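Missing here: one protein chain of the complex. Every other protein chain is in place.
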Amino acid sequence: MTLFWILLMPLFGCLMALAARQWSRSYQALVVALFPALALALLVPLIPDVLAGEVIRYGFAWLPLLGLNFSLQLDGLSLLFTLLILGIGLLVILYARYYLSTRDSMPRFYAFLLLFMLAMLGIVLSGNLLQMWFFWELTSISSFLLISYWSHQPDARKGARMALTVTAAGGLALLAGILLIGQILGSYELSEILPQTAKLQQHAAYPVVLLLVLLGAFTKSAQFPFHFWLPNAMAAPTPVSAYLHSATMVKAGIFLLARLYPLLSGTDLWFLTVTLTGLSTLLVGAYFALFQHDIKGLLAYSTISHLGLITLLLGLDTDLAAVAAIFHIINHAIFKASLFMTAGIIDHETGSRDMRKINGLWGFMPVTATLAMVASASMAGVPLLNGFLSKEMFFTQTIHQGVLGSLSWLIPVLATVAAIFAVAYSARFIHDVFFNGQPIGLTKTPHEPPRYMRVPMEILVALCVLVGVFPELMIGSLLQQAAVAVLAAPPPAYSLAIWHGLNVPLLMSVVALIGGILLYINRKALFMFQAGFNETKAIYRFEAFIQRLVRRCRNSIEQIENGSFQRYILLLLLALLALAGAPLLELQQLRGQRAALPFDGLVIVGAILLIVAAVATVMVVRQRLLALVMISVVGLMVSLAFVRFSAPDLALTQLSVEVVTVVLLMLALYFLPHKSVKQSSSGHLVRDFTLASAIGVVVGSLAYAMMTNDSASISSYFLQNAKSGGGGTNVVNVILVDFRGFDTLGEITVLGIAALGILKLLTGIPRFMASADGEGRLWSKDRHPLLLAVISQALLPLALIVSVYIFFRGHNLPGGGFVAGLITAVAMILQYVAKGVDWVKPRLKVEYSTLIAIGILLATVTGLASWLFDRPFLTSWFDYFDVPLIGQIELASAIAFDLGVYFTVVGASLLILANLGKITTRYRPVHKEPS
Amino acid sequence: MSGIEWLIAALVLIGAVFVLLGSVALVKLPDFYTRLHGPTKATTLGLGSLVLASMVFFNFVQNELSLQQLLIALFLFITAPVTAYMLIKAGMHQKVTAIEVTKNQHLMQASGKKPAP
Amino acid sequence: MMELLMSIVIGVLTACGVLMMLRARTFAVMLGLTMLSYAVNLFIFVSGGLTAGKGAVLGRSDIYSDPLPQALVLTAIVIGFAMTAFLVILAIRARADLGNDHVDGNSGKSQEDSA
Amino acid sequence: MMASWTEKLIPTPARSVMLFVVWLLLNNSLAPVHLVAATILALAIPLITASFRDKHTPFTHWRLALLYLLKVLGDIVLANVQVIRIVLGPNRLLRPGFVMVPLELRGALPLSILACTVSLTPGTVSAEILPYQNDPNEDVGERFLLIHVLDLADEAALMREIKQRYEQPLQEMFGC
Amino acid sequence: MLTQIVFVAMLLIGLGLLLNLWSLLRGPSMPDRLLALDTMYINSIALLLCYGIYGASNLHFEAALLIAMLGFVSTVAVCKFMLRGDIIE
Partner (left out) sequence: MMHHLPILPILVPLLTAALLLLPPFQAKLSRQRWFSGAGLLLLLVVSVLGLVESSTGVSSFYLLGNWPQPFGIVLVHDRLAAMFVLLAAVLAFAAWLFSLGGEDGQGAFYHPLLHFLLMGINGAFLTGDLFNLFVFFEVLLISSYGLLMHGGGKARARAGLHYVLMNLAGSAVFLLALALLYAVLGTLNIADMALRINQLEPSQALLVKAAAGMLLLVFGLKAAVLPLHFWLPSAYSSAAPAVAAMFAVMTKIGVYCLLRVFGTLFTEPGHPLQDFGQQLLWLAGLATLLLAAIGVVAAQSLKKLVAYLVLVSVGSLISVLAIGTVPAIAAVLYYCLHSTLIAAALFLLADVIAQQRGTVADRLVSGRPLQQPVLLGTLFIVAALAVVGMPPLSGFVGKIWLLQAATEVSERAALWSVLLLSSLLVLIALTRAGSTLFWRLNRQQAGSESASLPQLYAVLSLLLCSPLLVIFGDAVMQFCLATAQQLQTPLAVMTAGGNQ
């Protein structure tokens, strides 16, 4: 439970930082620092137990279905990291109080910083791999926020994005690796998977697991060739660099390697990959560090190099190498953090980080200079400082390994070469900054920083010395327990002493020191050599890469999605052809069991009419009015087909819909060009024709197979129950208003919505008036031909009585609310055609949209009425009544429902057509009659 | 076949023939204005005869009261002149040419103008 | 063999509808969809098999045709009408807004244009 | 009082009668339920559609109207046979033509009935009522009926026939 | 016997429809084609009347009535379109 609270402290701190935004800067820092301090205080009582070899655990199930438990564990390794994170974190908080200027938002900075601290603590305290990944990604995010803190600087933005991209890519690989481990070993709990080394390493997927995990670790720890993001992350405020890029985040990758050391190491693949990566990183980092003019750049490359060193150690095949690695983690964190702080102070005091400008600071800030010199000496591996000790162990292990077989001797040699460069860049840092003449062109006169800004440095440098002199006392047991955790066994004996006698490692150290100083003295030639390479900054290359990526993506998207509907529909049709046609090819015989009907001459005539009219429609499609007339023939013939094959209801509906559609299309035609130019190439036509024919064949064949197929259907139920259960003899109508009344409710809703949508489309449409038809003829001046006007008026009551008739007979004979509604609508349209909107509109007392609403409500409420009788929605009711003088009449809920249908249909049809008619301007241009 | 049925058969055939003749006229006549007279025949005589046949059939053969068919006739009688009127108006508006022998062709251009007596 | 004739009709209607849907102008596409919906309606209609009876009105016949597909077609016709209406107005709106009646809203000739 | 009450309830008796009959025709039935329904509809529909009706010259001569109708029906049947002959005969014998008939008749409804009659009787089609007018009830100047004739032998005779056979009875019927 | 005669009548009307289709395709003017379409409506009504006698069923009466009504409206609408362009103005 304590562990839980320790983890939570930074989160509270983060929230506190945001809450305390009104306070003075010092109070802000203080209140923020309080939480890591509390965490440390909570941690201290646990230390003795951990140092005694105990592993403290805490956890509960979180998302057990994922295998993601909230699981914390504190062992030697996590203790070491926790101490680093909290300790250095506290120092950085204090340091940042002075570093940040008044223009910078302090709450934001501290919030991000503590968020990062939380994430980092989460990684090191995790007892569950997925949970570790959770915090791992959080570090990427929070570091992105911290690097981009000065978002007005392009370099900061780009650097942050690059860091995030690289580490997140690694994070994704790591996730895959972790998931694979989980799938192979059946758990993500460290306590359960770490003992299963053999099972994992014998699994076929082990190399994949290893590579994925290593990708995660290497990207995070800036290993070659993924190292490039780190120098560009230096755009972050220096406290961030001191914290993230020296002590903590970059160590997360190393931590991961150490954490999974028992599970993954021990194979040749591990040795080779990790060693070679570490070695190359060590060399690359050390080499490039020397040529940096930016102090932080030098430190960044140096960090890369040291991270390579630690990785190399973890890759070596001796157990003590792992101990050395842990030891160097501590040492590097201490001296590198203090060096970054130095860089920050120099930046703060001089306004520059360019070593070509900054010279002779010894004269301005001797105390800082002294501290920095001690720290860089540690970095160079000078005896009596902590850096020396771990470097000695490192040299020792390079000699005792056999990773590269007969070429293993290369490792100590290259290690020495790297050490020479390390000494050289350390020397450069000291000489070039603190000596080497006078500053050049600085904007302000440097002096010692504020008192408390230096305190963190002082503490760290003191630690360098103390560890360097009294290693066993300072960190002996901690190192021991950390090693136990990494090796999953007590490490072999080793001694933490300053003096191990005259041996090869000492010789290597001496060579490095002397060689490094010589190299620095003769640096001119090397600088000239390096200047010959025209390198571009990684962020520019990264930016260019991203630009290229974006361009390439854009090109491919534009090629695929070219905005052409014809392509889209073509693909859809091809898919249809494939999906519906393929099973047909397998079909042995299209014809089914059902007996066929004989055909007669009349049907052939009908088919000819239909086919010819359809084909003609296609052929004259560019003469639009003609095409419209042709398609009316098709519609008429389809209606007649419905009559012929005993579907009178369908015929009625098709006929009435047909006329409304024609009127609608004609209205459309007025607003669209009356003719269209021929544009298709014959190639396209052939393609389209082939596709259309193929689909026609497929659909026709399916229709044939379907018609001749003999299957039992649920229809007999409807025939049996229409009269007794639905109260009507027209089964089709009973299905519509009763058995499947819910469909009908949906259907009229569709119609109503369509009308609303159309009204919406028509509002605000530019008013339109074409002065002549497609042939350029002026329009006739007779707006409302007399005969039409008179006869239309006479037809209205006739049509209404017909629609009443059709409505009422629907339940028992063909007809119903829908057809009745359309007849009413058509009769009204005729009034519009004959007399115009201006005449009709004032005579109508009801809004069409209200009519739609009433219709839908009527149908719905009819359905709801059945609730009163505790029946489901739309349960129908009907009964027969004897009325004196009149006789028996039937009353049915279906009539009310159908009335709803009627109103909706009338409202919707008229809403559509009348409003479409309104969009023309009332007055047409006066034209001269051609004489 | 009873006498009623013969009557029906005759009416049906007369009706069908007139309907067909109307359509033949449509194909055969030389210009739009003359063709326009064709369907009027089909409407009036052909359909009238068929309506009659149908009524006789249902009332006397099927023995059910059926006068609905009259409505169809009524409807057509009301609408056919309007259709013709609108069609010929459209034809004259589009300046569809009449055959040369047509007398008083200049009157076609009279639409909209007060004609000279 | 009525079935064969009907299949041919459905096939031809489908093919004509598809062919018009592949044109570049909204009007042609609208006609194509209308034609296609004729085909589809007939297709649904015949899914219960062809009957030369007298419909599905009880007491008017001894063989009843399958009433369910008829009811489905009715629904499909109405919905199809609603959709066509919306499409027609949308085409008008598109023409008003975009200045042309191309399905892609561009007046010029993109690579796949055809009338 | 009484008159205005009926006028309000049955604004157009002719229309109501027609609707009553049409309903019974539609239903093929004289059952009480249909008689009741027919009555209701014959009363209700004219009221509902009242606003969609232009005011026309009132017409009261029922007997004349019936006679007119019978005369037209007779003309249709008789003339048809003759026209069929023209239609099916060789095209070169055709003598089509346009005729402009000046009219004394006024009012939208009578004019329309005349035009319809002309169109229904075989061999002639009403092509235009001139001049166009926004309000057809307003009597301004002269009115003409343009007719297309299938077999125009004698222009004057045709005009005379139309005026005598159809225009005059209509004038009597509508009292104008 | 009556049914056979009625069927022959229907074939005659069907022939009429084919002739209408021919007129429709031939044109030449738009009013010509529209006239052909209108004739088709009328012939369809005739066909339905015969079909009613043929099948001894007056279930198709409404279809015929509707063709009469709706055919008229659509013909008139197309005419109005040719005359004025805007059919509802």
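Quick notes on this one:
When the chains are written out, they are named A, B, C, D and E in that same order, and each has its own residue count from 1.
Basically, contacts are C-beta pairs under 8 Å (C-beta built on N, C-alpha and C of every residue); 3 or more make two chains touch, one makes a residue touch a chain.
It should be emphasised that the depicted structure is a prediction, and the values quoted were computed from it without experimental measurement.
Counting contacts over the entire complex, the absent chain touches A, C. Within the complete assembly, C:37 is the residue of C:7, C:37, C:51 or C:65 that touches the hidden chain.
Of the options A:583, A:601 or A:887, the residue whose C-beta touches the omitted chain is A:583.
Note that of A:384, A:517 or A:705, the residue touching the chain absent from this view is A:705. Of the candidate positions A:57, A:157, A:199 or A:918, contact with the hidden chain is made by A:157.
The chain not displayed touches chain C at residues 21, 26, 29, 33, 36-37, 40, 43-44, 47-49, 68-69, 72, 75-76, 79, 82-83, 86-87, 90-91, 93-94, 97-98, 103-105.
Touching residues on chain A toward the chain that is not drawn are 61-68, 130, 133-135, 137-138, 140-141, 144-145, 148, 151-152, 157, 161, 164-165, 168-169, 171-173, 175-176, 179-180, 182-183, 205, 546, 549-550, 553-554, 556-558, 560-561, 563, 565, 567-569, 571-573, 575-576, 578-584, 586-589, 592, 699, 702, 705-707, 709, 711-715, 717-718, 721, 725, 738-743, 745-747, 749-750, 753-754, 756-757, 759-761, 763-764, 847, 849-850, 852-853, 856-857, 860, 864, 866-867, 871-876.
The rule we apply is simple: only the chains that are shown with their structure count from here on.
Touching chain C and chain E at once are the following chains: A. Of all chains, the one whose CA centroid is most distant from that of chain B is A. When every pair of chains is scored by its C-beta contact pairs, the maximum goes to A-C.
The mean-CA centres of chain A and chain D are about 75 angstrom from one another, to the nearest whole unit. Between the CA-based centres of chain B and chain C the separation comes to 32 Å, rounded to the whole angstrom.
Residue positions of chain D touching 2 or more other chains: 22, 26, 115-116, 126, 132. Taken residue by residue, chain E touches two or more other chains at 10, 15, 17, 30, 34, 59, 65, 69, 76, 80, 82-83, whereas all remaining positions touch fewer. Of all residues in chain E, only 7, 10-11, 14-15, 17-18, 21, 24-25, 30, 33-34, 37, 40-41, 44, 47-48, 51, 59-60, 62-63, 65-67, 69-71, 73-74, 76-78, 80-89 touch chain A in the complex they form. Contact residues on chain E toward chain B in their complex (touch as defined above): 1-2, 5-6, 8-10, 12-13, 15-17, 19-20, 22-23, 26, 29-32, 34-36, 38-39, 42-43, 45-46, 49-50, 52-53, 56, 58, 61, 64-65, 68-69, 72, 75-76, 79-80, 82-83. For chain C in complex with chain A, the touching residues are 1-16, 18-28, 30-31, 34-35, 38-39, 41-43, 45-61, 64-68, 70-71, 73-75, 77-86, 88-93, 95-96, 101, 103-104, 106, 109-115.
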